[in-house]
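For this view, one protein chain was removed and the others were kept in their places.
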Amino acid sequence: MLRIRRCTYYKQYPFIDQITSLEKYTDLLKIESQFMKNKIIMIPHGSFVAYLGKDYDTKTVFPYFGNKKILEIEADRDLQNNWLVDSGLPTPRVFNNINSVDRPVIVKTYGAKGGYGYTLCPDKKKLKEAIAKFSGEKTIIQEYIVGTPVYIQFFYSPTDNKLEILGVDRRYETNVDGIGRIPQAFQKELFTNPSFTVIGNFPVVLRESLLPKIYGFGQSLVKSSQRLAPPRGLYGPFCLETVIDGEMNIYAIEISCRIVAGTNLFINGSFYSDFLYDKPVSTGRRIAMEIKNAIKKNKLNKILN
Amino acid sequence: MLRIRRCTYYKQYPFIDQITSLEKYTDLLKIESQFMKNKIIMIPHGSFVAYLGKDYDTKTVFPYFGNKKILEIEADRDLQNNWLVDSGLPTPRVFNNINSVDRPVIVKTYGAKGGYGYTLCPDKKKLKEAIAKFSGEKTIIQEYIVGTPVYIQFFYSPTDNKLEILGVDRRYETNVDGIGRIPQAFQKELFTNPSFTVIGNFPVVLRESLLPKIYGFGQSLVKSSQRLAPPRGLYGPFCLETVIDGEMNIYAIEISCRIVAGTNLFINGSFYSDFLYDKPVSTGRRIAMEIKNAIKKNKLNKILN
Partner (left out) sequence: MLRIRRCTYYKQYPFIDQITSLEKYTDLLKIESQFMKNKIIMIPHGSFVAYLGKDYDTKTVFPYFGNKKILEIEADRDLQNNWLVDSGLPTPRVFNNINSVDRPVIVKTYGAKGGYGYTLCPDKKKLKEAIAKFSGEKTIIQEYIVGTPVYIQFFYSPTDNKLEILGVDRRYETNVDGIGRIPQAFQKELFTNPSFTVIGNFPVVLRESLLPKIYGFGQSLVKSSQRLAPPRGLYGPFCLETVIDGEMNIYAIEISCRIVAGTNLFINGSFYSDFLYDKPVSTGRRIAMEIKNAIKKNKLNKILN
């Protein structure tokens, strides 16, 4: 039923050449070979990585655009956090045990996808409840930064050795983004714990003076990734989740090392890509441009895995 | 004064061929005939329907794009809600009398336009006050869903029998969208009841996995409308108001069966219309395309009333 609904939806789009519907993600492994003759290149996206898990990393044979070694780092919240710290980015404090927590925190399981399951804990009592709820699951306990969330959509070209900002967005999360519409006098009756499930994205343009700093963050991440996942490190599209506080400090919260949903806002180019290109360049198109450029320069093997 | 100001405003736009200013909406009925020779087609919009009321439905002779039978259903909040339920869409619970209310609700009068007059009632006391305030007016008492509001801009083409998503937005409502900027410690001094007056719209792109479901909602609405307002049912542009809760349940709240204000965001195309067309397609342009297509296929009578 869900599969039929999905096929119906995607069939309406004239730019899609072929739709293949699978019962489950891992069925991809069974049909890979029949596509190999078409010289397909796989473009990793979030669900893909989430649902195939380690199989995606180790078992798929499709040539794909990106560095598989980076996936392992991203998937492990501790490794990911170390990478951010290692890159010199300001990050929220991470607490290794409950007793050392001395401020409001947010608890995230390793498996949490799209913000689902994130739990905000203003005090020890709530924190203990959250940890009990997640018993057995690996979690990270992160300081909660009060401020405004901003997501930076980067692209790093290994062919041209160039970093670009292709877009910026702000996630639309439920029900946490509905709280601000409820007077405090009514909140008691209306809900207890906020949830952080991502259901969409808003475009947002950044204060210009923040951009050089954020661009530097991107450069540092690429550079340190080349030590952590040598030799290629991080390349292609990636997205840095930040929170900016009232003193304009920018904190790096999480990183996604692939095309993200927020890029859907800019399929006809963005206020940032328009500064770089004379044509509308989405992240999808940017990937295609990179692949074509690599073919032209005889460097395709440098960007595929 | 207001008329002069409005004329001044619209006169600056070079694409407007002719401006006719009327003292009141119903004066339209007096001048219709003089426009008939120009083969005008009326495109219904919200204010039009709101201010002309039933006269619009029964007295205007302009050929217009849309099904007048649908207007009656939309204008009656109970009929409208029955339609949503009949289409199989999840809807907030509706309470037929005050005594059965067991949760926070929002009270809406039948005549409320653009969110004006909506009243959020967290408890029985507030509910009784709201009902007293609206005494005499017909109202609907709707469960208040905590979550994130999202408005889906659809277009159904009867000529090609095809449903499209042309855009998605989130309304900007005052003062309810100002509440989130006031610390709870300050709220007591600053306001009592939130209002929901729409003053604008933000563009928002949806989590991709929600789209097939929402597209299915649109298909169900078109289908059931053909039973409720036979034979043509709902066609042309329509907008579904939804709220998505923390578990990603999508609730259908209201429906507008005409072009809506949120489409103004996408007059140069949207992140959804760009997937369907190689040129920028606004909802206005989509209507023009539909009419031209119907003329070409000799089906104009199928889409006009």
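The chains carry the letters A and B, assigned in the order they are written, with residues numbered from 1 in each.
Operating definition for what follows: a residue touches a chain if its C-beta (ideal position, glycine included) is under 8 Å from a C-beta of that chain, and two chains touch if they have at least 3 such contacts.
None of these values were measured; they are calculated from a predicted model.
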Contact residue for the chain not shown (choose from A:Q18, A:N99 or A:S209): A:S209
Listed residues B:E173, B:D245, B:D274 or B:E290, member touching the removed chain: B:E173
Contact set of chain B toward the excluded chain (per top definition): 2, 5-6, 8-10, 12-15, 47, 114, 116, 172-175, 177-186, 189-191, 194-195, 197-203, 261-262, 264-268
Residues from chain A at the interface with the omitted partner, ascending: 103-104, 120, 122-123, 144, 146-150, 162-164, 168, 170, 173, 176-177, 179-181, 184, 187-188, 191, 193-194, 202-213, 215-216, 243-248, 269, 271, 274-276
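We take it that only the chains that are shown with their structure count from here on.
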Rotational angle, Cα trace of chain A fitted to chain B, multiple of 5°: 120
Chain A and chain B: spacing of chain centres that average the CA atoms, whole Å: 34
